[in-house]
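I have placed the structure first, in the form of structure tokens, so that the comments after it can refer back to it.
Yeah, one chain of the complex is gone here, protein chain that is, but the others are all in their spots.
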Amino acid sequence: MLALVVPATVAGLALGLGLYTFVYAKGASYLTNDPAACANCHVMRDHFSAWIVSSHRSVAACNDCHTPPGLIPKYAVKASNGFWHSFAFTTGRFPDPLRIKESNRRVTEQACRKCHSAITAMIDPVEAHRGAGPLSCIRCHRTVGHVE
Amino acid sequence: TALLVNIFERRQEGRAPFHPVVAIDDETVDPAIWGRNFPIQYDLYRRTVDQVRTRYGGSEALPRVPDHADPRSVVAQSRLDEDSRLRTMWAGYAFAADFREERGHAYMLEDQIFTQRQVVARQPGTCLHCHASVYVAYKRAGEGDLIAGFERINRMPYEEAVKHVQHPVSCIDCHEPESMALRITRPGFLEGIRSVKAAQGIEDYDVNTMASRQEMRSFVCGQCHVEYYFRGAEKRLTYPWARGLRATDMIAYYDTAAADHADWRHELTGAPVLKAQHPEFELWSQGIHARSGVACPDCHMPYVRVGAMKVSDHHVRSPMLNVGNACQTCHHWSEQELMERVHVIQDRTHEMRNAAIDALLALIDDIRKAIERGAPEPVLDAARAYQRRAQFLVDFIEAENSMGFHADQEAARVLLHSIDQSRRGQTALRDGRTAVDPFAPSTGTMGLPPTAEEAQRRAAREGGR
Partner (left out) sequence: TALLVNIFERRQEGRAPFHPVVAIDDETVDPAIWGRNFPIQYDLYRRTVDQVRTRYGGSEALPRVPDHADPRSVVAQSRLDEDSRLRTMWAGYAFAADFREERGHAYMLEDQIFTQRQVVARQPGTCLHCHASVYVAYKRAGEGDLIAGFERINRMPYEEAVKHVQHPVSCIDCHEPESMALRITRPGFLEGIRSVKAAQGIEDYDVNTMASRQEMRSFVCGQCHVEYYFRGAEKRLTYPWARGLRATDMIAYYDTAAADHADWRHELTGAPVLKAQHPEFELWSQGIHARSGVACPDCHMPYVRVGAMKVSDHHVRSPMLNVGNACQTCHHWSEQELMERVHVIQDRTHEMRNAAIDALLALIDDIRKAIERGAPEPVLDAARAYQRRAQFLVDFIEAENSMGFHADQEAARVLLHSIDQSRRGQTALRDGRTAVDPFAPSTGTMGLPPTAEEAQRRAAREGGR
């Protein structure tokens, strides 16, 4: 019995807290495309300033690389990131330095293709063969969005 | 090429980046035919005839007067003239007659045919494995069975075997005709990599079905840029990897499994010595780049933009001639700074290599003198055992072609042990000792480093950190 109640309560609390902070901590900025919105959080500022000086500042904003194409998936990712970032931000429970999560790294990898599939058409298809792993753009172009 | 076109079309919403004009199958050896479908790669591939020298690599184009025996009008510089100590190290072996700086892929077949090493010694068909497009030749000689054909051609005298090939390494040796995916066509590597994986506890490893794409990017090069020897009378090409890929693992292998094998008996000392050869793949596997998932083509065939397309630069060459594309995507330092970093690493390796060669030559000279003054055989044999080790270790780094860059600390470790073995040999000889100290240094990773994929998965498990 107790075993059921406790987690439930915790979840409830987390959700409540999450929703609260989502609003309070300007989590709503997730719904815009304005990079400055992301920089609302001081923890995002390093990445903002590193993006400002990157080769992509004038061609791609945060969401171009950190959300998948298509409205539904886009806001799905935003919702989850928005919730977790807000939650993490409020609880202060997050790694320093920040590390992109595997799922978000995949989102970003796909983002490259959104814009560059033409130039990479020749090198990309080879991956389609066998269990051969996909080609990772970030492996070589890690700093396109953020100059270190 | 149907499959390939489909892939391109799916990706390109109909904009295929190339138009297959000819059909290519698993018998198409001539790169010119493949080139009709992939003109960019073919043009780049043909540029491997260029010769430009770097501080320790590239190659110098030396003009020569062609003669009946050797029609080449240009060769690479002689490494023997650059450092005549090599003649002493290899005394009594074909390498003491002719050893040149290696050059581009375009020359691999002619350089093998016309080297003086073919004149001073009779070579087996095995040699072709890495100097020609032998894939189809093997299949034909084996009536469809690659390995059977490989074994048949190994046993032929070189002059006869060479009649079965026409081209240097070609598209078909690295690519599957339908998909252009990378593949391994060389029996030496198929068996070699299986033996390493077995040593790591992975049974029946089949590289062509089990390797990741990123691994394949290095394995295709590892088909040839490796240490090898000809096992037994059937001259079977063998990569001495059963104990691991490190030079010290190979010593362990040559001290036990292949204790009876010697490439030749040293002319001055009578020691049963070994010739180490181009272990780029093995040394790279111990370095920080391999550990970081950086493959040979990342540096030697970096992507290059041609028109609206990015392609792998099939002009395989020294990255020092192409630092911009080869290094700067990952390292944001200036070209000059990156070259200096390579030179610092190479100069240090070169200094250590020289010290190790001097130590070896001192040992060789000591043994020679001991023979003259009639030292007892058991004592001489102990000293010869040390020479065998010391010489293989220093030759491993001398033969490796990056002058230590592929794994700088590991290269130094190998040279340090070479000097230590020379030291033990010199003192054993003077003390008249007949016992040979065991040799089993064991740090580093015996096999290939964790792949980028593995590292990623681990990182993921740790929650993105």
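Here are a few things to note about the model shown:
The chains carry the letters A and B, assigned in the order they are written, with residues numbered from 1 in each.
One rule holds in what follows: a contact is a pair of C-beta atoms (placed from the backbone, for glycine too) under 8 Å apart; a residue touches a chain by one contact, two chains touch by 3 or more.
A quick note: this is a predicted structure, and the numbers were derived from the prediction, not measured.
Per the touch definition above, the residue from B:D145, B:E234, B:E351 or B:E377 contacting the chain not shown is B:E351.
Set against the missing chain, the residues B:P39, B:P66, B:G232 or B:G324 yield one that touches it, B:G324. The set of chain B residues touching the chain not shown comprises 288, 291-292, 324, 328, 332-337, 341, 344-345, 347-352, 355-356, 359, 362, 404, 408-410, 412-413, 415-417, 419-420, 422-423, 426-427, 430-431, 441-445, 450, 455, 458-459, 462, 465. Touching residues on chain A toward the chain that is not drawn are 42, 46, 49-50, 53, 95-97, 99, 142-143, 147-148.
We take it that only the chains that are shown with their structure count from here on.
Chain A and chain B, compared by their mean Cα positions, are separated by 43 Å.
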